[in-house]
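Only a single protein chain was left out; the remaining protein chains are all shown in position.
Chain lettering (A and B) follows the sequence in which the chains are written, and residue indices restart at 1 in each chain.
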Amino acid sequence: MGKESKTIWDRLEDIPREVLYGILIITFIMPMLFPIGFPVPITPEVKRWYDTIDKLPNGSVIMMDFGYSGGGEPVLGPMAVAVYHHIFKRGGIKVVVMSTSIEGTLLFDKVMAEVNPAGYGKKYGVDYIHIGYIAGTESAMAAVGKSIRATTTTDYKGTPLDQYPIMQGVNEAKDFDLLICYTTGGDQSEGWVRQWYTTYQTPYLCCVLAMMVPTMLPYQKAGQIVSLTSGEQAGQMELLVHVPGRGIKSADVITMTHLLCIALVVVGNVAYFGKKFSGGKK
Amino acid sequence: MSMVFKRNIPIVLVFVTALLFIMEYFVTIPGIDFKSAVTTVNNWGIILTAFTLGFGAVNLFILHTRHISRRTKGQWPFSLWMLIVIVLFTVVGVSTGATSGQYTWLYSSSYFALSATVYSSLGFYMTSGIYRALRAKNVESGLLLIVGIIALAKNAPAVASGLPIIVPWEAWISAVPTTSAQRGIMIGAALGALALGIRTMIGRETGFLGKMTEAEKGG
Partner (left out) sequence: MFVTGRIFALGMLVAIWIFILVGMEMAKKAIPTFRKLAGLDALPEMVGRAAETGKPVHFTTGLGELNTMMASQLIAGLSVLSYVSELCAKAGVRIIYTVYQSQVMPIATELMKAAYTIAGKPEEFDADDQVRYMSGEQFAYATAVQGLAERERPAANIMIGPFYAESMLFAETFYRIGSIQLAGTARGYQIPFFAVVCDYLLIAEEIYAAGAYLSKDPILAGSIRGQDVGKLLALVMMIVGIILTALGSSALINLLKM
């Protein structure tokens, strides 16, 4: 008995992985090399994020957590950059940064190199500061909420905090007007809800990976998070602040790859039903 | 005596530690500083972790030197490379410090770049997973297919712009069934963890200690 030849339905139903990945790579690369310029609508959650920062009164202080690792940098980095552009352009807002991720200080330097605060006339220690990586995730958040100086007395460079003008009068959660967290880990995004929002009612903006959004949605629906966005929406933020960067460049790639996934799903289902109705083995 | 060390002492330690953490969270008693006790226990945990890191490193060395000495096919060059990298990081880290420019450069140009690469490879796996999984073989998978396509379309900026009808659909799917299901999972998981914690505290859940052998049972 010879080997049964594969029908077109068999081939479409079981496209080799190598072919799939090859098509995917081309779909990634082509829009990067030849931008298409697909429209990028601004979603309500990004607009709410933008408005929340925009409506802060002058003299407000933001606590910002760089809680993502190097693996999440391509996704969350552009959002962090766009938000910093917004904060510096808006003016009158100070930012105290901490990291619940061990790579957070490196990522902060990377973001600052891209933002170039000096271009906005912003100075380290006056307009923004990084108080370093603090181990313990939720216990770090709780400790910082009670007293920054009891948790750490220096910034990430080792300089005493009291030497910086920005830290005057800033020591606990009540001294902050807004909390922003970028993270690839649910422990951080949920931890801030428990440790800061629940205890101090600090308004909270959270940016996570797209796959984490459904699990974090209950917190937004319950009003514990003001705006929940994903790093993939960085392009929208860049449009709002009028500083195009890596986010908007990725928007075409995101559209094309999503369309490819939809096309592959349709092909798979057409093949499945084609095989079924042509009397093939299920 | 073996039973005392392998069972009873760990169970007592678990009970006392758990009770301490619970008391610190819920109760304040004048004159008793739960917070310091909890901080001390946390610090002990950190110190233990640091010591067991050495244990892990020793295990790595034993396993991979075994591969190198046996010239395990397809494995030994990688084992050799791994040991070289461990030694390199250790020497640079100890001699220049973990926050030095040299160590930072070594870390960011190797691990940092590699972890971003590996994270990005998830996209490929997800694509092949989606292609295989979203097939309307029955009612449930048909529903999954429809919801999956709506979610994919909404998250593609241009598609959402060209087909605005899917935005409120996806918003409803996220706000109602997804959020409800996630809340149910969260509540169930929290109660499950609570029950496991209680069983562990009272010594009924000893799976993590391993089963008792006949010698330990005294039989």
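By definition in this document, contacts are C-beta pairs under 8 Å (C-beta built on N, C-alpha and C of every residue); 3 or more make two chains touch, one makes a residue touch a chain.
It should be emphasised that the depicted structure is a prediction, and the values quoted were computed from it without experimental measurement.
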Going by the contact rule already stated, which one of B:F78, B:W105 or B:W172 would touch the omitted chain in the full complex?
B:F78
In the whole complex, not just what's shown, which of B:G45, B:P77 or B:G97 touches the removed chain?
B:G45
List the chain B residues touching the unshown chain?
6, 22, 25-29, 42, 45-46, 48-49, 52-53, 55-57, 59-60, 62-63, 66, 74-75, 78, 111, 114-115, 118-119, 121-122, 125-126, 128-130, 133, 182, 185-189, 191-200, 204-205, 207-214
Absent-chain interface as seen on chain A, which is shown
17, 69, 71, 137-138, 184-187, 199, 209, 211-212, 214-215
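The criterion applied here is as follows: only the chains that are shown with their structure count from here on.
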Taking the complex as given, what residues does chain A use to touch chain B?
15, 17, 20-21, 24, 28, 38-41, 43, 69-74, 103, 106, 135-136, 139, 210, 213-215, 217-218, 221, 232, 235-236, 251-252, 254-255, 257-262, 264-265, 267-269, 272-273
Which residues of chain B touch chain A once you look at their complex with the stated criterion?
42, 46, 104, 107-108, 111-113, 115-116, 118-120, 123-124, 127-128, 130-132, 134-137, 145, 148-149, 152-153, 155-162, 174-175, 178-179, 182-183, 186
